[in-house]
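One structure, as structure tokens, below. Some questions next.
A single protein chain has been removed from this complex, and every other one stays in its place.
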Amino acid sequence: MPEFRLDWERAARTGTSEAALCEPKTAAQIDAIIAHAAELGHRLLLTRLGPRKFSQLARAARQSLDYDAETRTAILGGVPATPATGRVAIVCGGTSDLSVAREAARALAFAGEAATLLADVGVAGLWRLTERIDDIRRHRVVIAVAGMEGALFSVLAGLVPCAVIAVPTSVGYGVARGGRTALHAALASCASGLAVVNIDNGFGAAHAALRILGTAAPTMPDADLGSWPT
Amino acid sequence: MPEFRLDWERAARTGTSEAALCEPKTAAQIDAIIAHAAELGHRLLLTRLGPRKFSQLARAARQSLDYDAETRTAILGGVPATPATGRVAIVCGGTSDLSVAREAARALAFAGEAATLLADVGVAGLWRLTERIDDIRRHRVVIAVAGMEGALFSVLAGLVPCAVIAVPTSVGYGVARGGRTALHAALASCASGLAVVNIDNGFGAAHAALRILGTAAPTMPDADLGSWPT
Amino acid sequence: MPEFRLDWERAARTGTSEAALCEPKTAAQIDAIIAHAAELGHRLLLTRLGPRKFSQLARAARQSLDYDAETRTAILGGVPATPATGRVAIVCGGTSDLSVAREAARALAFAGEAATLLADVGVAGLWRLTERIDDIRRHRVVIAVAGMEGALFSVLAGLVPCAVIAVPTSVGYGVARGGRTALHAALASCASGLAVVNIDNGFGAAHAALRILGTAAPTMPDADLGSWPT
Amino acid sequence: MPEFRLDWERAARTGTSEAALCEPKTAAQIDAIIAHAAELGHRLLLTRLGPRKFSQLARAARQSLDYDAETRTAILGGVPATPATGRVAIVCGGTSDLSVAREAARALAFAGEAATLLADVGVAGLWRLTERIDDIRRHRVVIAVAGMEGALFSVLAGLVPCAVIAVPTSVGYGVARGGRTALHAALASCASGLAVVNIDNGFGAAHAALRILGTAAPTMPDADLGSWPT
Amino acid sequence: MPEFRLDWERAARTGTSEAALCEPKTAAQIDAIIAHAAELGHRLLLTRLGPRKFSQLARAARQSLDYDAETRTAILGGVPATPATGRVAIVCGGTSDLSVAREAARALAFAGEAATLLADVGVAGLWRLTERIDDIRRHRVVIAVAGMEGALFSVLAGLVPCAVIAVPTSVGYGVARGGRTALHAALASCASGLAVVNIDNGFGAAHAALRILGTAAPTMPDADLGSWPT
Amino acid sequence: MPEFRLDWERAARTGTSEAALCEPKTAAQIDAIIAHAAELGHRLLLTRLGPRKFSQLARAARQSLDYDAETRTAILGGVPATPATGRVAIVCGGTSDLSVAREAARALAFAGEAATLLADVGVAGLWRLTERIDDIRRHRVVIAVAGMEGALFSVLAGLVPCAVIAVPTSVGYGVARGGRTALHAALASCASGLAVVNIDNGFGAAHAALRILGTAAPTMPDADLGSWPT
Amino acid sequence: MPEFRLDWERAARTGTSEAALCEPKTAAQIDAIIAHAAELGHRLLLTRLGPRKFSQLARAARQSLDYDAETRTAILGGVPATPATGRVAIVCGGTSDLSVAREAARALAFAGEAATLLADVGVAGLWRLTERIDDIRRHRVVIAVAGMEGALFSVLAGLVPCAVIAVPTSVGYGVARGGRTALHAALASCASGLAVVNIDNGFGAAHAALRILGTAAPTMPDADLGSWPT
Partner (left out) sequence: MPEFRLDWERAARTGTSEAALCEPKTAAQIDAIIAHAAELGHRLLLTRLGPRKFSQLARAARQSLDYDAETRTAILGGVPATPATGRVAIVCGGTSDLSVAREAARALAFAGEAATLLADVGVAGLWRLTERIDDIRRHRVVIAVAGMEGALFSVLAGLVPCAVIAVPTSVGYGVARGGRTALHAALASCASGLAVVNIDNGFGAAHAALRILGTAAPTMPDADLGSWPT
């Protein structure tokens, strides 16, 4: 019943490939998006594509993707080579935050940007953060990933002059309330100049980093994609 | 134990067929409602009837219905023919909002009202909205369907003089909070004169449109239906 | 420091005069807006202009306005004559909701649209509502204004086939929470097809009515106005 | 490891049999409670005992109970005969609220109190409520059960002089927020003198009715029960 | 502009005098209500009438009222004599809750019902509650008034078989959140059969008690009153 | 109308003097409490007694008190001498949190317990905290006072083995939401074993410290106090 | 891609063994942590390890653990012998709160600290609490565990001079809101000096008790653990 009018030209126009948020889409819709992108020869990043929904995709779609279950991301069109040293540091304190941190790394890699991942710098062990701080400061952008009470954001922003992007995660229970406490902690931080993205939004943090590095063009993961026959 | 006293006369009285919200009802209750309506020869729209619950209905009930899994709607008594061109435009930005948009279209179709569905006009690609805006303005009523931050509502209401009904959807995660952010954005919009319905309530938007078009009579999807033996 | 580029042409273009939300603006900003509108000969509706801020305006500004303290509205350029019988009914149950109901009436009057105000039809006295219901049904649009638990919205929408716009008010205390309970009641109503606007937003309801009546063009109370020297 | 010191004597002392909230308990804990009650010859009402957990109980426990899946209640020790006409009316508007209404009826029946269940009196069909209102008014206590926006509470309390106990239900979606909108509507009602219980708490409403009728003694569904070996 | 159609006949019809919630009304509106009631010879209870607004009333209005600043209530038409011993006990734990407790007592007195006020029975000093418990149990209805965490409600309901109406108050700070914590504690109490009214709503508790005692007729403090000229 | 039955004997019984929360009480109520305590020769701590309300007290009451405006505390019966070195460290990061920190110090001093106040150890300057950490660790109990995002709680609890009591303060704006973000951060901290009190509750933290030190007996700031004639 | 730098030395340094929060971790991550700890000969407490995830662990991991399904805890390295009489009392009112209470007991046992568990002291049966109160007062620290409205916290804190740690649980429905009502009740208690931990956080309460007893050193259940290969 609806007409279709896609916007792949925009991707060609801005130099940035498309991204699609898969969680609220049906497998049939995702299949159609992938087929369309493949036909046009466009690269595509798919986010929040869980293993179960991935397994429901058409075989051709699945075979065309570089899929990573931990980060729930898939890449159509190949992952480009990235430089040996990156301009972005991704810092997270707990094992539990790693999947979000790695989603950010994948989104950066999709754009050809290398990232340094430091996963053992929680506020509980300040000396570890202190020991690594010179390494962290060498980066242009720091993506900080933390759940629970999000104290890492303030401590880190107090120690580095770089741009700091806070990604609150939904790790925690009770009053952690699915990441809202970490989110509010990042926004209300006594360390000024923190920039914050939505809960568990590793992709958004990566895109913000690309904007800061001057290599991004606007992309919209969801709204750009037209309507698909089921 | 309870007595039953149904209100199907009211439907006859007002000229509007009944609708039933199926989500909180048991399959047995829905079966009884359908059987009763069929016996009386009434048409009936069923909303939020998921595929799993549909499959639990009695075979006779299932066979009497025009069921659509994507919109979770079923129609008893046949879908009327609708005019070639509609007075209502349904506009949505993302693929993910389509099921709600189509629920509105189904509810309009049930009442014999055609709708134009435009599915590729998200705020990310303003030119697409601009290109279609003359088409949209030709309609008496515009139903706008959007999740996440709901920016579409304000942009659209700023461009058309028609009645605009905003349907926030539960698409999104983190602070999107199941549609509440889109809902609040619609209500607090800087573009005045927006009328808003509940989250994911495509049916309600359709009914509001029918009221505006002057073809509606009051119907209550749930409260009118009596008590049924289990 | 900023440059100014106003948009009064847009008002000329769409046929709808401007409106300005005064609450968050300084008296100096409002003075500048009025002076500019007067200079260009444009009509202007000012909303949420409390008596105290009104008294802080420049004398010339005050003298040019038709000010109404109860509704906190002011009209620049005169109130047009309205027809004897209106197409819009404004219904409110309690004395306390009257100022919001009258704000809607003023905004309609500014646009030359008459309204019938019915102020004694609370759900507590159902017979009064029943007695008036034939009168109410004669209107194209019903604006329902209610605070506290907002039961009026559902009862009214169950009795009339017209377009119904619910304006929840901040009347009430405790869990009424500044109008949020009435707002949620309107949105979650079992009577379908209700269209809802923000809390205490009589102006927005009037504008929605104008859109429905087909006499509106989009206006934005706040965003259209540029930046003013203090 | 813990010691056990039960309080069944209290039940004997106050004349009211025990009740146990089963949702947060393990099947083993419920089995132990039933066995203990049976051994002492006490009657017992079990609430929120879903079919799945019921099926996990020991066979002896299951066989000793009068179980009702719709209301998720079970009665140990038999359901007493109740008088032909009751002093409590239970009023609910929608089919979806029936299971909560019937939980209240079961709890009253457990205490030997008859209830009149009126299930077709939603605010959408006011005449039905009006027709039944004389019947309702004949009761000492009215338990009103409604979800969504809970307008029934206000309308009903405006029409009867009896004690009215409002039971908001979790029926609805979006801003209905699991019953909170109906709860707030009951508490903020413009019809004064409404008494309110927790969401979906049919049992609590029944107990409040028993207190009002003067036949209750304090019982605590959960806190009285000791610790059980797993 | 609005027409006026008051409902004082209803008061005559039901035997219950009117009540008016004054907080959201202007002094002019209250004056008009009082004048109208006085003219018709009706008694009237005014609630939430603060000292400042009282002083703004017309002199004639002020002189006709029995005003009590602590409870912010005024009575038109005289306070009736009450029996020596009451059927209602009002129990509150802290000095800070007294004004709400006394509002309940005033509303009962307005209806000719005596109340016993026990003000020193907080959960902190359980023995005091224990010592008075036999006295409390002699009443038909207990109104419990408490702020902060509202533990009094559960303790009291566990000790008496009477009808217990909980009035949460806004006493407290931080997470007491204006009475919401006490409200939720009352609703979620482990002691079953508690009936709850809105925060600080001593008047509502009194009216619920009157309904329970069988001496009430429905009155609506706000919705019944028509619209008044300013 | 109410009877009075105070509980000063309890104070004598447990060895702990009374405390009264003054914010929700009238000046007349506070005067009566002070007069009563003075008559009986009891010591008394008054909290949240703002300068304006203090100035409204009777002259005799004011003269009998050791009043401190910054902490809004007053002491009746003299401040005892405290030892040179304390067992409690009070740590706060910002100037803005000092009044709450000092309320805790006053409450400890009232009980004869000295406290070490360290006011310059915010997470922004970690080296300062590190330099003082050996001093802090020498105390039995650490009271940490912080607003905004409350990162201090986690950092501190990660560095000391002492009992740590977190007092979130209402310092901050926007999403700091009156202290709720700091409160949630303390409760959801990744550093385990933090004990938390209500927002701005310096008094409560001091009392918790006294319980830990083994010198406390239960006192209730509000509930113990009877009802007073106005 | 990430580097690993663990912090087991810290455990050796502070004398406190590690703890790991398992809920947000994958089975592979938990396996790696256990293997690493076992290799280094460290003891380890695992919390919130549900039966399903436990069954997904490697067989070697499972065999090395002392697993308890009710409390969802596992201990690596053996449970030490504890003294016959403990310094900590764990008090809970309802059967439903037992699993949280026992998590606290397990965490204390892991640290060699005995606890007395009293499971039948809900506020509904005050005499039971009164009878046991002398026994409870003999302990240095009382951990109180309660859900629903959490009235137990206030009653208990009013009766004992010990340090009292409140653990609100998620037991309850409706406005109990997953433990938030019990949490707020603990924080807003009229009984001063209560120290509160996160909802369902039995482990945190145990750690707070260890800090109070002077036998704790800071440990962080999550943040200390590095990043693991999947």
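Read from first to last, the chains carry the letters A, B, C, D, E, F and G; within each, the first residue is number 1.
As a working rule, contacts are C-beta pairs under 8 Å (C-beta built on N, C-alpha and C of every residue); 3 or more make two chains touch, one makes a residue touch a chain.
Computed from a predicted model, the values in this text were never measured in an experiment.
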- Message: Touching the hidden chain in the complete assembly: which of B:99, B:181 or B:201 does that?
- Response: B:181
- Query: Per the definition of touch given earlier, which of A:32, A:76, A:163 or A:182 contacts the omitted chain?
  - Reply: A:163
- The one residue from F:105, F:141 or F:213 touching the chain left out of view is F:105
- Task: Spell out, residue by residue, where the missing chain touches subunit A.
- Result: 14, 16, 19, 140, 157-165, 183, 187-188, 190-198, 203-204, 207-208, 210-212, 214, 216-223
- Taking the full complex into account, what residues of subunit F touch the chain not shown? 70, 92-96, 98, 105, 117-120, 122-125, 128, 147-148, 171-176
- Task: Kindly note down the residues of subunit C that lie in touch with the hidden chain.
- Result: 1-7, 10, 21, 23-26, 29, 33, 48, 170, 178-180, 183, 198-201, 218, 220, 222-228, 230
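Simple rule for what comes next: only the chains that are shown with their structure count from here on.
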- Note: chains that touch subunit C and subunit D both are B, E
- Have a look at C-D, B-C or A-G and name the one that copies the A-B interface, over half of its contact pairs being the same. A-G
- Query: Rounded to the nearest whole Å, what is the centre-to-centre distance of subunit E and subunit G, using the mean of the C-alpha atoms as each centre?
  - Reply: 44
- Note on the structure: dist(centroid_CA(subunit D), centroid_CA(subunit G)) in Å evaluates to 34
- Item | Residues of subunit C engaged with two or more neighbouring chains | 93-94, 122-125, 148, 158-159, 172, 174-176, 183, 187-188, 190-191
- What pattern do the touching chains form: line, ring, star, complete or other? other
